[in-house]
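A protein chain is absent from this complex, but the other protein chains hold their places.
Up next is chain A:
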Amino acid sequence: MDFLRPSTWDEALAAKAAHPDAVPIAGGTDVMVELNFDRRRPPALLDLTRVAPLTEWGTDGDLLRVGAGVSYRRIIEELGSRLPGLAMASRTVGSPQIRNRGTVGGNLGSASPAGDAHPPLLAAGALVELASVRGVRRVPVDGFFRGPKRSVLEPDELIAGFLVRPGGAQQFAKVGTRNAMVIAVCSFALSLSLETRSVGTGIGSAAPTPLRATEAEEFLSRELDWEARGPVPPSVAQRFGELVAAAASPIDDVRGTAAYRSHALSVLARRTLAWAWKGFREVGP
């Protein structure tokens, strides 16, 4: 097995172009499981931990740009107030030991339907920045996933980072069987923007890819009392939950049944709506 160890981003892109079947590795918390059990023996590993710019975050116009190699721990500690939904999800990723190493870039690269970072990124309308020696492109995250563990990432491309507009009220909830190391049975993220009076959603572990519930978003943005921030009528919350559940296409598997997932999603949708709207009413935008 070859081991590629670039120290700059240009070297990393050149290495990926020369070795398109090399598996990129950052924190290692996903890739190592496959290597340890010999489920995968790639011809080469591409270690990205020496590429310093991947571990940086900063502003890009109105957006926050976060490098693919920023760990969950740093998202929780450094971006908790700017990206609350992603930070909440990050607090539930793996275990504390995993969060010290794992990265959102790795979560996107694995493109699992159960990836915890995906629902909040979908709800926030994030862009994923992909780069190769051919150039850089920014892909809306709801067009990034193509199937279970498949994405639009080309063989010569690497994930450079992601971009999100900070602010708004955001929530995340997931169902699992243990506090740590849970692969979500299902998960849901909600983002409400008072400024644009818009609603964002993200569903995890309940379809071949993470996905938005667009009908539920449109319904809720019409029905919420943005002006006076009045209480959400129970019928609106109920319908929102139904539309979120209807957007998913869950399956029966070892972690749960399709029927349970649909039910749980509607509960998570109502719950996160109550939390997020309460936050608005108490502290404002």
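In the analysis below, a contact is a pair of C-beta atoms (placed from the backbone, for glycine too) under 8 Å apart; a residue touches a chain by one contact, two chains touch by 3 or more; residues count from 1.
The criterion applied here is as follows: contacts and distances are computed from a predicted model.
Its UniProt record calls the unshown chain "Carbon-monoxide dehydrogenase small subunit", which is the correct pick from "Imidazole glycerol phosphate synthase subunit HisH", "SufE family protein", "Iron-sulfur cluster-binding protein" or "Carbon-monoxide dehydrogenase small subunit". One of A:Ala52, A:Val133 or A:Ala180 touches the chain omitted from the figure, and that residue is A:Ala180.
Which of A:Asn100, A:Ser198 or A:Ser249 touches the hidden chain is settled by the complete complex: it is A:Asn100. Within the full complex, the residue among A:Leu35, A:Leu63 or A:Val152 touching the omitted chain is A:Leu35.
Where chain A meets the chain that is not shown, the touching residues are 1-3, 5, 25, 27-29, 31-33, 35-37, 41, 45, 47, 49, 73, 76-77, 80-81, 91-92, 94-98, 100-101, 178-181.
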